[in-house]
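Every protein chain of the complex appears in place save one, which is left out.
The block that comes next holds subunit A.
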Amino acid sequence: MKSVFKNLGYYLHEVMTIFKLNRNSSILSIISLALIFFIALITVSGWFFSMRFSQILKDEAEVSVYYEETLNAYALETLIDNIKNIDGVEVVNKVTADEAEYQMAVVLGEEANILDQFESSPFVPYLELEIDIKQIDPIVTAMRSLDHVTYVRDNQDILMKISSFSKLIGVIGLMMTLAVTFGTFIITSHIIREGVHAHANQINTLQLLGAPDRFINTPFYIEGIGISIVSGLIAIILFAFFSNLVAMMSEDILPFVTNINMQTNPLTLSAVMLVLVVIMGGLASAFGLKMITQK
């Protein structure tokens, strides 16, 4: 470590020389890596978002139970007690016809005045159940077998579709992550190999003077990691703009989904990204050097 600090000026000078010798190639590589990292960030954040979105919808999984309108108060309380006794049912709320109309008005937003066109209210009272989504099938079956229940509505289909979509995004995210990893490896190790080729004589001279591999390789590691960090930072800046834009746009698109934050924590994401690019840059540099020294 002492020798690293002692020779830091030399290493940095070497890095600049290596960079200058392959200036165009290095700049293009930085741009390519930055775009790859940017795509990776979008994919990974899209993956997390879809998982979070799916989880929120699952948390809000509801079953609506409609009953005979002629049911008196006592019979309704008995029905509620019976429903509460079913495994997986967490909360049972009574929703009046007026409340049902209000909920629909909220969903419709500016279009809510269409409800005024009805001569009489089409809404009826019902019971709203919060349940454990994993037990939705037996709950719905049990519900349908109860007396006075006329109709049971659940949002299982849409939840399943969202869940499948999340899995699909997850697979795409994984594939993209793998592609990004390989892409970064190939590009960074290629840059390092170019640098080594351009400095073959110098490296050979250092070897003949007895320089240890650590001394010879350090500038190439710094270059590989440096290029990865610069690319990562560019990608993070691009992603910050992108996620802000998406967050603004999503406010209008998804008004009915509460408690969802479209923006991933930029500090956490930046830190994770930088750690990953440092590791990746270092590994790719080692790979590039290994390939060239094996020749």
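Simple rule for what comes next: a residue touches a chain if its C-beta (ideal position, glycine included) is under 8 Å from a C-beta of that chain, and two chains touch if they have at least 3 such contacts; residues count from 1.
By definition in this document, contacts and distances are computed from a predicted model.
The chain absent from the displayed complex carries the UniProt protein name "ATP-binding cassette domain-containing protein", chosen from "ATP-binding cassette domain-containing protein", "Solute:sodium symporter small subunit", "NADH-quinone oxidoreductase subunit J" or "ABC transporter permease".
The missing chain, though absent from the display, is touched by one residue of A:73, A:208 or A:267; that residue is A:208. Within the entire complex, the positions of subunit A that touch the omitted partner chain are 3, 6-7, 10, 17, 201-202, 204-212, 215.
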